[in-house]
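Below: one structure in C-alpha cells.
Selected chains from the complex are presented in situ; the others are not included.
The first chain written gets the first letter, and so on, giving A and B; residue counts start at 1 in each chain.
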Amino acid sequence: MQTIVHLHKFIYMQFSSPVAVSWIAEFIGARLIGNTNAQATGINEIHKVEPGDLVFVDHPKYYDKCINSAASFIIINKETSVPEGKALLVVDNPFDAYCKIVQHFRPFEPSSAMISSTAIVGEGSFIYPNVFIGNHVRIGSNTIIYPNVTIMDHCIIGNNVVIQPGTVIGGSAFYYNTKKDREVWYKKMPDCGRVVIEDDVEIGSGCTIDRGVSHDTIIGKGTRMDNMIHIGHDTVIGKNCLIAAQVGIAGVVNLEDGVTLWGQVGVSKTLTIGANATILAQSGVGGDLKGNRAYFGSPVQDARDKQKELVWVKRIPEIWEKVMKK
Amino acid sequence: MQTIVHLHKFIYMQFSSPVAVSWIAEFIGARLIGNTNAQATGINEIHKVEPGDLVFVDHPKYYDKCINSAASFIIINKETSVPEGKALLVVDNPFDAYCKIVQHFRPFEPSSAMISSTAIVGEGSFIYPNVFIGNHVRIGSNTIIYPNVTIMDHCIIGNNVVIQPGTVIGGSAFYYNTKKDREVWYKKMPDCGRVVIEDDVEIGSGCTIDRGVSHDTIIGKGTRMDNMIHIGHDTVIGKNCLIAAQVGIAGVVNLEDGVTLWGQVGVSKTLTIGANATILAQSGVGGDLKGNRAYFGSPVQDARDKQKELVWVKRIPEIWEKVMKK
C-alpha cells in the first residue's frame, strides 16, 4: 500500500517537456527580447516562481520585482532592460497572454463518463453510486467515497480516506482579475492546481474544496472535517486538524498541524494559523495567529481578552451611573 | 447567439390564455360580485399585481389596499363594495383558494428523465454526467454545467455561464403561511416563479438559488458567486456583483449592480443594497444600505464607525480607571 500523495510539494503548471520561448512568444504574439534561445519549463505566479518559469506582470509597480525574481521569462507590457540569461515577452495584455498559455497546456477536457477511464482507484476502496470522478484522478486504497460526491480532474485522494455524501473536491477557484472598464468586470484566472487529500482524512457531507490556482490545495494526514466546510484555492491544511461544521476558509491560507476550528468560523485569505491553535465558534480570523492559544470573536482576539471585554461591555451602565453621581 | 434571458422582467404566473372569472369562482366555490363577465390573465401577490390579475386578501387591514390595487379580481373573505370593472370572489379561506388556483395551472410535473425532453440546451454548451435538468428549462450557448448540479423546472440559464458541481438552481422557496391553531403550523405558499441566470455569470460549488414565489429570482450579467451561497426566492442580484463563500441572502432582496459581499455575510429579507456597496465578512444586514460605501458588523454599520466602536470598547477599562480615580 504505497502513499500516492506528495506532501506539501507545491505543484504549479509544469510543461510535460521544455518549450522554446520563441514558440511561446509567437503563440501569444509577443516581441521576444534577451535570451531568445532558451527553453521554458513551466508557468507560475510571482510568489511561486522557480528558474525556468514563465511569469507575467502588467503593473509598473511590480516590474522590478518580477524581472528580478527566480523566473527566467517575463511576459510584460513594456520593453525594459533584462538581466543576463533571461528573456522578456512584450505584449499589450500580459494577463490575457498568461491565460492563453495556461489554457493551451491545460485545456478544458470534459468527461462524459461517471468515472473517467483515466482515473485510478486503489484496491479495497469503495465508490458508491452517483459519484463523478474526473480525468486523471487518483484514489488510494481502502478509501470510501459516498454517493453524489464530485471529484474533478487531476485530484489526488490518499489511503483510508472517507468522503461523505454530496461533497465537491476540485471545483474551480473563486479568483478573478478585475477591471471595471470592461462590460464584464471579473475575468477568471485559469487554475492549474489540484486538490490533494492525504491519508486518513475524513471529510463530512456537503463540503467544497476548491482546486489550487498556481499550486495545490492540500488537506493534511489525519485531519477531520465536519459538514458544509468551504476550503478555498491553494490553502494548505496541516495534519490532525479538527474543523467543525460550516467553517469557511478563503484562498492561500496555511493551517499548521493540530489546529481546531469550531463551527461557523470564517478565515480570511493569505494568512497562517499556528500549530495547535483553537478558534472558538463563529469567530472571524483576519490575520496571522500564533499557535497553542485559544481565540474568539469577530474580529478574533485572544479568547480570555475577548471574555474580559464581554464583561466590561456589560458594566457600561454601571460606569455611566458612577460618572453621573460624581 | 441570441440572448434568451429577459432582463429584470418579472415573470409571475400568467395563464396561457385568459380564463373566465366565472369559471374560477366556480372552481374555488366563491360567490362572484361585480364584473362577472371578465377574463383573468394571471394571478399574483399584492405587491406585484397588474390589471387583469387575480389577487387574494384575507385580513381586513389590507382589504382597501388590495381592492384599490392594479388587480382586477380580488379573492376575499368578506363581501364589500367593488370598484367599477372589478370583481370580488368571496370565499371563507382566500389563501386556500389562491393555492388551489396556482396548483391547477402549474401542477406538480415530476420528471423521471435526467434531462427532461422539454429542456433546451444551446450549442457549445457542455452538461457533465449526473446533472438533473427539469421540465421547460432553457440553457444558452457555451455554458458549462458541472456534475451533480440540479436545475429544476422552468429555470433559464444564459450564455457563457459556468455552474460548479453540486449546486441547486430552482429549489422551492422557504415561504409559509402560518396559523398556530392548526396541527401543522406552516403551510407552504406555492411558488410560480423561476430562477433566471443571465449571461456570463459564474456560480461556485454547493450553492442553492431558490425559485421565485410570485416573480423570478435573478442573477445579473457578469456576477461571480463563490461556493455555498444561499439566494432566497424572488431576490434580484444586479450585474457584476461579487459574492464570497457562505453568504446567505434571504427572499425578496435587491442587490444593485457592483455590490461586493465578503464571506459569511447574512442579508435579511425585503431590503435593498445600493450599487457598489461593500459588506465586510460575517456582517449581518437587516435594512436598506446606500451604495458606494463599506459596511461591517452584526448588525451592520458604516465600516469606519464600526472600526471606531471596536476601539472604544477596548478603552472601557481605561475609562473605569479614570472614573474610580476622580
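Going forward, a contact is a pair of C-beta atoms (placed from the backbone, for glycine too) under 8 Å apart; a residue touches a chain by one contact, two chains touch by 3 or more.
As the structure is a prediction and not an experimental result, all values here were calculated from the model.
Depicted are 2 of the identical subunits; the complete assembly encoded in this structure file consists of 3 such copies.
Throughout what follows, only the chains that are shown with their structure count from here on.
Centre-to-centre, using mean CA coordinates, chain A is 33 Å away from chain B.
Contacts from chain A toward chain B in the complex involve residues 108, 110-114, 130, 132, 148-150, 152, 166-168, 171-172, 174, 176, 180, 183-186, 188, 206-208, 210, 228, 230, 232, 246, 248, 250, 264, 266, 268, 282, 284, 286, 298-299, 309, 312-313, 315-316, 319, 322-323, 326.
Residues 126, 128-130, 144, 146-148, 162, 164-166, 200, 202, 204-206, 221-222, 224, 226-228, 240, 242, 244-246, 258, 263-264, 281-282, 298, 310, 313-314, 316-317, 319-320, 323-324, 326 of chain B are the ones touching chain A in the complex.
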